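Only one protein chain is missing; all other protein chains are in place.
Moving on to subunit A:
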Amino acid sequence: MAATGGGKTYSFKVVLLGEGCVGKTSLVLRYCENKFNDKHITTLQASFLTKKLNITGRRVNLAIWDTAGQERFHALGPIYYRDSNGAVLVYDITDMDSFQKVKNWVKELRKMLGNDICLCIVGKILLLQTRFSGGAIVVVYSYAESVGAKHYHTSAKLNKGIEEMFLDLCKRMMETAQAEERLKGNGASQSASSRRGVQIVDDEPQATPTGGCCSSG
């Protein structure tokens, strides 16, 4: 993953969380295929999609993992978002219950993954006319800020806000990755990028001592 021509290539895993039928599928299909509710959708599935980006000269491979949103699969969340770099939390702005679910997810994510994960809270708008009442919108934005997430309003049908949301998420994930690289110091910097988001952290200390079997050969 290092030095192939220009900059380094980042590989990011983004999980897509949200209650069933809030429209995660159409959001991600719009982003990756630029299609909405179309007869021409040829992809077999919308649960695992990839997108290649080029941000400020850096190549980014984005892998978007959809998750089953039904309540009965809630307990399986940690298996999905293990080792992910970013999370997109989707709710329906007309359904405050789905926003409550988002709050639960955020709490869990922060507990399991700490601040390594970049969060985006996305309010899905079906029609442009749909508006929050003034009070609710303040609540939502202040909540997002309080948990270190960004809030967006998107509409897959109108293709509004999705591109920006993912772009911003990527930038933030790159920043996090770079900060982590710097933390690791100069010595390990060459392998750090390939390890980012890939290696289980626990292995890190053992890497040098057991490396004997490899370097002695």
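By our rule, contacts are C-beta pairs under 8 Å (C-beta built on N, C-alpha and C of every residue); 3 or more make two chains touch, one makes a residue touch a chain; residues count from 1.
In this text, contacts and distances are computed from a predicted model.
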item: Choices "Mediator of RNA polymerase II transcription subunit 20", "RAB guanine nucleotide exchange factor (GEF) 1", "Elongin-C" or "Rab escort protein 1" - which one is the UniProt name of the chain not shown; value: "RAB guanine nucleotide exchange factor (GEF) 1"
item: Those residues of subunit A which, in the complete complex, touch the missing chain; value: 1-4, 9, 11-13, 16, 20-21, 24-25, 29, 41, 43-48, 50, 61, 63, 65-70, 72-73, 75-76, 79-80, 82-83, 190-191, 194-195, 197-200, 203, 206-207, 210-211, 213-217
